[in-house]
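Okay, handing you the structure first.
Missing here is one protein chain; the remaining ones are kept as they sit in the complex.
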Amino acid sequence: MGFMNLLKHLLSDDWGVHPDDHKRPAADAPVRVMPVPQRLYLPLQQHLGGPARPVVLVGQQVSKGELIAEAQGMVSAPIHAPTSGTIVAVSEITAPHPSGLTLSAIILEADGRDAWGELPACVDPFSLSPAEIGQRVAAAGVVGMGGAAFPSSVKLVGASRAKVTTLVINGGECEPYLSCDDRLMRDQAAAIIDGIRIMQHATGANVALVGIEDNKPEAIAAMQRAAGRGDVVIRPVPARYPMGSEKQLIQVLTGTEVPADGRPADIGVIVHNVGTALAVRAAVREGKPLISRLVTVNGQCAAYPGNIEVRIGTLAEEVIAFAGGLKGDGLGLARRIMGGPMMGMQIPHWRVPVVKGSSGILALDASEVAAQEPNPCIRCGRCVKACPMGLLPLEMSARIRNQAYDEAIDLGLKDCIACGCCAYVCPSTIPLVQYFVHAKGELAAQDRTKLRNDATKKLALQRQERLAREAREKAEAAARRKAEREAAAAKVAAEAAAVNAQTQGESA
Amino acid sequence: MSEILLLLLSTALVNNVVLIKFLGLCPVMGVSKSVDSAFGMGLATTFVIVLASGASWMLDHWLLTPLGLGYLRILSFILVIASVVQFTEMFIKKSSPGLYQSLGIYLPLITTNCAVLGVALLNVQQQFSLFKSLLYGFGSALGFTLVMLIFAGLRERIALARVPAAFAGAPIAFVTISLLALSFMGFSGLNV
Partner (left out) sequence: MIAAILSLTLLGAALGIVLGIANKFLKVEGNPVVEELLVMMPGSNCGQCGFPGCNGAAEAIVNGTAPATCCPPGGKALASAIAAKLGLTVDLSAMADDGPKIAVVAEELCIGCCRCSKVCPTDAIIGAAKQVHNVFREACTGCSSCIEKCPTEALVMRPVPVTLQHWVMPRPVAA
């Protein structure tokens, strides 16, 4: 038996980590719906890609679901008013981002009526063409609800172009603490399945695989009941972090690996989150834009952990207050996180708005935060074993520490998904992910500088050309004037000569 | 055939120019920061050593010995070596400006690389034939390149490691190469 285990151990790809999931009791508590707060703060960039452009004026009345900022550029998403009210300002608000920097946001004062505006007509989604579904999803501002917040319509439209055969629905929710997707699948399984069918129609995929981690038996059962025996297949997958990462889930469900510098569409697969499926359904069937989402409030410091439906733009402060506040008024609070504990954003204070990609608000105490001074690397290789992408985190971080970024790229830095498994298992508590995020940012900054240098060069060349042209024009003008002067002088001289000759002739 | 192999092995490993005879240390310390430039330096030195051992053999056998001018040996060998190095320099400058730049001052300094003159003089001392001289030169150069590559590889790793401040830079490099020399002494137990 020992030999078989050894063999299994050697053969299986033992990537990822198994953190304590802390999902219950929050996952088992029924969803609470939060009333609309007094003010909503809607950042103009809640998604990947270009920020949205405001289309409202300060003082303007808007109704619920009205467009207040339009998409700008190819990859972008519009923003809608989550409730009816008045636009009071467009100003800066702390972004849900570890830098603690601010972001432009539209501030909306709720009028309490919460009245819907005019919505696009409800239609049968299966009578629409994929392009029309894409338009509706884009107009509703739907983005990936798993956390990356990539505009969904871009993926859907790209998929129908790229001849996608398999639609993978991500119900993995591998991040510890979070249970919003779990809750959605338990409560709204039928609607999610409907959303999946709509997406399947839009992408042209002939099979939809729903991957759900096996630590959510209730969700699996609910989804299986709703799906029936159709072409939407519910597949329990082993609970392991980061099972919910796109590339890992695809590999587990389809057995095909996404190439290093490729996208899932290259192997005929497209991945969407269960929350996105629901938002797509709402957008296409009911014409409702994305204005609210389920957020998990959890952590040792949260007094009543659970899932709460909140409007986009609600401050985390108010969400926590609604959820029942913090234990001991937040005395033991060690870290505030928006999103999951592994890949979420540490935030400096609670006055940060919930955005489309916020899946959780975590109040962690000191026992949950491994805040130890890093020790030197002992080359144990645990990070190598844990890395789901098969990279060498210890080697890459050593190179990044010495600013040899190019060598880190050679070792596969660009394939790093920043999942945090390496840092989680590191016995020396080295902040490995921070190294990789730093290196990626640094490389992006270097690329920007390079682009800027090229632009500068072009400007300098144009200036030189301009100076040369001006000098040439000046010389030409001078030459022309000189020629004119000479011509005039010659003419005068000729006339004088003619007059002279006449007078001479006359005198002769 | 086995004699050729033995000669190559004994010159490259057992009597390694750098680590056993301690010749040509300055490029080993100077150009071993990256494997690429170390390899370039090894190639350039190989070229010079082989050419110089052949040329010096001819010079010795056809000019100096017949005329009884043994006392001019060092002088004339240096002359030959210097011109071979000049030629190499011109060639590298033309063919690979990047390598030329990274070798820097160490390229013209091959002239005074004692490994080159040492190999030429040892050839005369051991009274080798022309073929054996060339082989001896090639074997020594092979050993030189090998040490360059090993040492450069080690230094690339050391650059990533966290060295105590007092040891950072040249000191740790000296410690490393002395350990490397100790390990090469193991080859002298080989019965070749």
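By written order: A and B. Residues from 1 in each chain.
We adopt the following convention: a contact is a pair of C-beta atoms (placed from the backbone, for glycine too) under 8 Å apart; a residue touches a chain by one contact, two chains touch by 3 or more.
On a predicted model such as this, the values are computed, not experimentally measured, just so you know.
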**Study point:** Partners of the unshown chain among those that are drawn
**Key:** A, B
Review point. Thinking of the whole complex, not just what is shown, which of A:Tyr177, A:Phe322 or A:Tyr435 touches the missing chain?
Key: A:Tyr435
Exercise for review: Using the touch definition up top, pick the residue from A:Ser91, A:Gln462 or A:Thr503 that touches the left-out chain.
Suggested key: A:Gln462
Point to revise | Residue of B:Val17, B:Ala44 or B:Leu59 in touch with the missing chain, whole complex considered | key: B:Leu59
Point to revise | Hidden-chain contact residue, picked from the options A:Pro217, A:Pro238, A:Gly262 or A:Pro374 | key: A:Pro374
Exercise for review: For chain B, enumerate the residues touching the unshown chain of the complex.
Suggested key: 33-34, 36-37, 59, 63-64, 67, 69, 72, 75-76, 79-80, 83, 86-87, 90-91, 93-94, 97-99, 101-102, 104, 162
Practice item. Could you please point out the chain A residues that touch the chain left off the display? Key: 45, 95, 97-99, 101-103, 373-376, 400-401, 403, 405-406, 428, 430-431, 434-435, 437-438, 441-442, 444-450, 452-453, 455-457, 459-463, 466
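Following the convention adopted for this analysis, only the chains that are shown with their structure count from here on.
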Check your understanding: Taking each chain's centre as the mean position of its Cα atoms, how many Å separate chain A from chain B?
Key -> 57
**Study point:** Residue ranges of chain A in contact with chain B within the complex
**Key:** 376, 398-399, 401-402, 404
Point to revise | For the chain B and chain A complex, residues of the former touching the latter | key: 159-162
